[in-house]
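Let me begin by handing over the structure; questions about it come next.
Missing here: one protein chain of the complex. Every other protein chain is in place.
Per-chain residue numbering starts at 1, and chain names A, B and C are given in the order in which the chains are listed.
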Amino acid sequence: MRGWEPFLTAQDKAHLEYLGPREPKGFGENPCLLVIDDYYSVVGLVREPILESIKTWPGSCGLEGWAAIDETVGLLAAARSSGIPVIYVHGLEGFPSSWGRRRGNAGRLDHLPAEVRAKANQIIEEIAPQPGELVLQKAAASAFHGTPLPFHLTYEGIDTVIACGETTSGCVRATVVDGCTFRYHMGVVEECCFDRTQASHWLNLFDMNQKYADVVTKTQAINYFETIGPKKIPIAVSP
Amino acid sequence: MRGWEPFLTAQDKAHLEYLGPREPKGFGENPCLLVIDDYYSVVGLVREPILESIKTWPGSCGLEGWAAIDETVGLLAAARSSGIPVIYVHGLEGFPSSWGRRRGNAGRLDHLPAEVRAKANQIIEEIAPQPGELVLQKAAASAFHGTPLPFHLTYEGIDTVIACGETTSGCVRATVVDGCTFRYHMGVVEECCFDRTQASHWLNLFDMNQKYADVVTKTQAINYFETIGPKKIPIAVSP
Amino acid sequence: MRGWEPFLTAQDKAHLEYLGPREPKGFGENPCLLVIDDYYSVVGLVREPILESIKTWPGSCGLEGWAAIDETVGLLAAARSSGIPVIYVHGLEGFPSSWGRRRGNAGRLDHLPAEVRAKANQIIEEIAPQPGELVLQKAAASAFHGTPLPFHLTYEGIDTVIACGETTSGCVRATVVDGCTFRYHMGVVEECCFDRTQASHWLNLFDMNQKYADVVTKTQAINYFETIGPKKIPIAVSP
Partner (left out) sequence: MRGWEPFLTAQDKAHLEYLGPREPKGFGENPCLLVIDDYYSVVGLVREPILESIKTWPGSCGLEGWAAIDETVGLLAAARSSGIPVIYVHGLEGFPSSWGRRRGNAGRLDHLPAEVRAKANQIIEEIAPQPGELVLQKAAASAFHGTPLPFHLTYEGIDTVIACGETTSGCVRATVVDGCTFRYHMGVVEECCFDRTQASHWLNLFDMNQKYADVVTKTQAINYFETIGPKKIPIAVSP
């Protein structure tokens, strides 16, 4: 049973049963691994349940976040040992036009000492970028907007983006929809995504799997990376 | 109580309660109404429950769809009588690079007579565009990608997009996320959106309301249109 | 000598000589041919010098246009016989937000009988699309904006766009700059581009060749198509 099933209604289940089993969309030959918004303010500095953690870090996802980070360690190792390029995105600091015109977030971290607050937008150490890996800053939910990510994917001939990070219902979902729009093969690694709302986590995995991506287990993702191995470099032809 | 609450877990409810009531994001001064993908293949030609309707139209949302269409009639009338521009989007026919690389959809309507099948991508008559209203074709979920919609919004000085249509979890959600990314004030009219999965419908309304938009009732949307009235035309200044 | 040299100043020539010969940027392995805005209103229905032709068709490029169309016939034949996909773009009719907020163009063709005017936006018969070839409509200079062209290129794994059409300084230039921005290998076929201003034609070929593309002869383009032959279809891998 997939984790989203308890959230579906009886009508939803009857509807899905009528339509029959879903066929995988499939991945391509030249993937990258995209790690989305895994920075400290979404898990906190200490491993605590979400309802504890938000007392210090209002945007924290708590233990679900740390569990996903722990799983991401192995996913990253597999990508790197197979020569799959790893790309990180996180928030562009100092951009004045707030994402989504959200109000009420100003000073959310004002209660924290400056040296703690400085870690908010820092990528979590356990899964930090290695030298030479691309780290992009974004000013919206999707990694594809307002960033040169699409340029890089075309330049490298990448046809498949395997995504993980947080939140499942926010930046991961927005990135996956755009990747699908732009006609990349999209994958989502279930254990390596997390959210601050359980229902949103599971229903967004369901939605992405139905419409835009293949939601796979960490084991499936690693098997895919190992099957592909190092990507082939495209060869330029002079006119 | 909002319709998404029954889908939330106990932890989700405790989390939301801790964060406190959500403040509206707010609308701007120059809105448009965007009607997304309200064509026949998503409701069928006959008003039937979804589990009946999908026997003829596999993509049908059934009675939930027709209920939303009925509500949209009044929403459109209010927009038009207040001078709010109405824009429609639906699928670009004949584009060869299938949206989301979905497989297994070919021939889904092959069992239908040609004259019935021809109605599949036709906008539903009860809410059809009036002469002079803009109708755009898109090749992805979001109305903002691969279309000149953003050009038109800037040209007209529009700062707010009030969205409705189907599916809540598909093209409506994708459009609302992008509109927010591009820094438009986004609204979603609850009664005028529909989906083929009940859980997805409600959780996507929840997600949009939390992150990207104000999910409002039809009455609130109409009140807003009437408050705004006809938009002001920007005046050009010669150099 | 390249055709742009007579337009360069003495300082420009000294500067270029100091920098030394320009190395080709190179093409990739999976090209398409993009035919931009070759419709009747930019050449007229009759082969006349530009200063005659504009009396009927104010946007006409005259004999330079027809010469480029004649060359394009052979370019298309070579692409097709080598299995290189051909894509056409031309203007989206009826889009209300005029491109570039240009004034003074309304009614430019009002003096023409309706049946003649109807040919204005029609692709020129000698180089018309063949069944199955993609024809996209655009609402701006560049073929990459407000259209699903980038989706299609990614979907097909295309890495190189060989461009031709009109005007060299308008839609061709804008498309080539964007293609380069999006990290496609870009080519421009010199004999198959045309403009209504001679100086703009040559200087834009120079600019594109310096910065964004390889400006090649028709013979070079045909040789490249024949070297590449039919593109390889990427193979999907299931997760």
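In this section, a contact is a pair of C-beta atoms (placed from the backbone, for glycine too) under 8 Å apart; a residue touches a chain by one contact, two chains touch by 3 or more.
Note that the structure is predicted; figures quoted are calculated from it, not measured.
Interface note: of B:3, B:26, B:49 or B:96, the residue touching the hidden chain in the full complex is B:26. Note on the undisplayed chain: of the listed residues A:8, A:43, A:140 or A:208, the one touching it is A:140.
Touching the omitted chain from subunit A are residues 92, 95-98, 101, 134, 138-140, 145-152, 155-156. With the whole complex as reference, residues 4, 7-9, 11-12, 14-16, 18-19, 23, 25-26, 50-51, 54, 58, 97, 99-104, 140-142, 145-146, 169-170, 173-174, 177-178, 180-183, 185, 196-200, 203-204, 206-207, 210-212 of subunit C touch the missing chain. Even with one chain removed from view, subunit B keeps its contact list with that chain: residues 24, 26-29, 150-152, 154-155, 157, 159, 181-185, 187, 214, 216, 220-221, 224, 227-228, 234-239.
The rule is short, and it goes like this: only the chains that are shown with their structure count from here on.
Comparing the residue numbers each copy contributes, subunit A and subunit C share more than half of them at their mutual interface. On superposing C-alpha atoms, the copy subunit A sits rotated by 180° relative to subunit B, to the nearest 5.
One simple way to say how far apart two chains are is to compare their mean CA positions; for subunit B and subunit C this gives 36 Å. Annotation: 26 Å between the Cα-based centres of subunit A and subunit B.
In terms of their C-alpha centroids, the spacing between subunit A and subunit C amounts to 39 Å. The residues of subunit C that reach two or more other chains are 150-152, 155, listed in rising order.
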